[in-house]
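Could you have a look at this structure, given as structure tokens, before my questions?
With one protein chain withheld, the remaining protein chains of the complex are depicted in position.
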């Protein structure tokens, strides 16, 4: 069974090795897949975006272990989410919000059964001591409700949604920046008028392209990206460098008259 | 069966996870191996060098998925190369050139059979939608010619070759810089006179070493590297820092009189 890892552990330390070691100690046949360990430290929303953007590509019954956990050791709970096709193990801090927004039916269980923890439990590394062992036991056939009781009051944050601010204007937001410096917005196909311009940091962009190589070098353009969102990009350069922008930046989409 | 990935996707986003997820969705028993995902964005020649430097170390029948794809979404084709021992799946942009230079017999098929694509096909991420599924289907036993027709007019660039510029002088080139800052040249054993000096960026280097620890700290020297090429290196420092050089830099090798 596939166990897919998405964390902010980084790849230079023992953290990833320890988590994988624990999984294999419990289920030596687990097929461990790294999604990424380079979520920026403590950026829960980046983790949520990244997980949402790829989890449906995995085979059914994949167990996702998603750990960005600034509250580790505090009273924040550890949870297991069961959806129609997948399992997710994560701290109860909203990390799974974007997954919940995609799923109609899901059940959340709190991880409380100490039988499935690794001892001694550290106060700072539940990735190794609680989340990884839970994933391994799940892949061995332990049922979700054996880990703890179902809960309904889990943490869930809303995704920022584009917002009409006038008849022809929509306020939207940059929600993610990828490795290439492409700026992912919260606009999807259904939010886009037939013809439009965006204004961001004093620059107007109205060229909508089908693919990268259509553009001139250093030209800013828009493109419907592979995660389903409108992106601001630049061919052979990085849009984030050209625009000097951060995640969370708001901007205006104007329908052309 | 082994599916080995070499891309410029980086490791911070959902790209690698998505490609792996798709492979496992089609063949859950595929053994996915990361060669690297840190080819500098869009540097096709670096990808070609890296793939050439390690593909023969893999078991026979390994499927390599090599994706550095600035032309994604345009008319550039997607190809499958079958050599005596291996399969390669890549965009038709020259990425496989250095492999072709190593192989006597190989056949190239264009990936056109839509049965093996993932839908909807994005315009920007064929790694997930075309290349990864092709690799997975191949590992499941699909024959190369089921993916599309054989083609002969694939893209192939020549490797830069050392060039005699006078009786005792050869012009050579830096073709790659590795993680340690070692400068890999296009000179191999057969290009080297018994005794020689190189001149690069105003510096002369004539010490040829067998291994790193022979050198003084910060001293520049030459060494026959593990990929089969002459390298310029420095022990406990980085040659690229000491020489301030880029890939593509030409230099002169002089036979000592």
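Note that the chains take the letters A and B in the order they are written out, and that residue 1 is the start of every chain.
Throughout what follows, a contact is a pair of C-beta atoms (placed from the backbone, for glycine too) under 8 Å apart; a residue touches a chain by one contact, two chains touch by 3 or more.
Owing to the predicted nature of the structure, the values given are computational and were not obtained by experimental measurement.
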{"item": "Touching residue (missing chain; options A:24, A:208 or A:247)", "value": "A:24"}
{"item": "Residue in contact with the excluded chain [from A:1, A:32 or A:95]", "value": "A:32"}
{"item": "Touching residues (missing chain, whole complex) on subunit B", "value": "2, 4, 6, 11, 31, 33-39, 50-51, 53-59, 62, 178-180, 210-214, 223-227, 235-236"}
{"item": "Residues of subunit A in contact with the chain not shown", "value": "9-22, 24-25, 28, 32, 34, 41-42, 70-74, 76, 122-125, 128-129"}
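Please note the rule applied: only the chains that are shown with their structure count from here on.
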{"item": "Distance between the centres, which are taken as Cα means, of subunit B and subunit A, whole angstrom", "value": "31"}
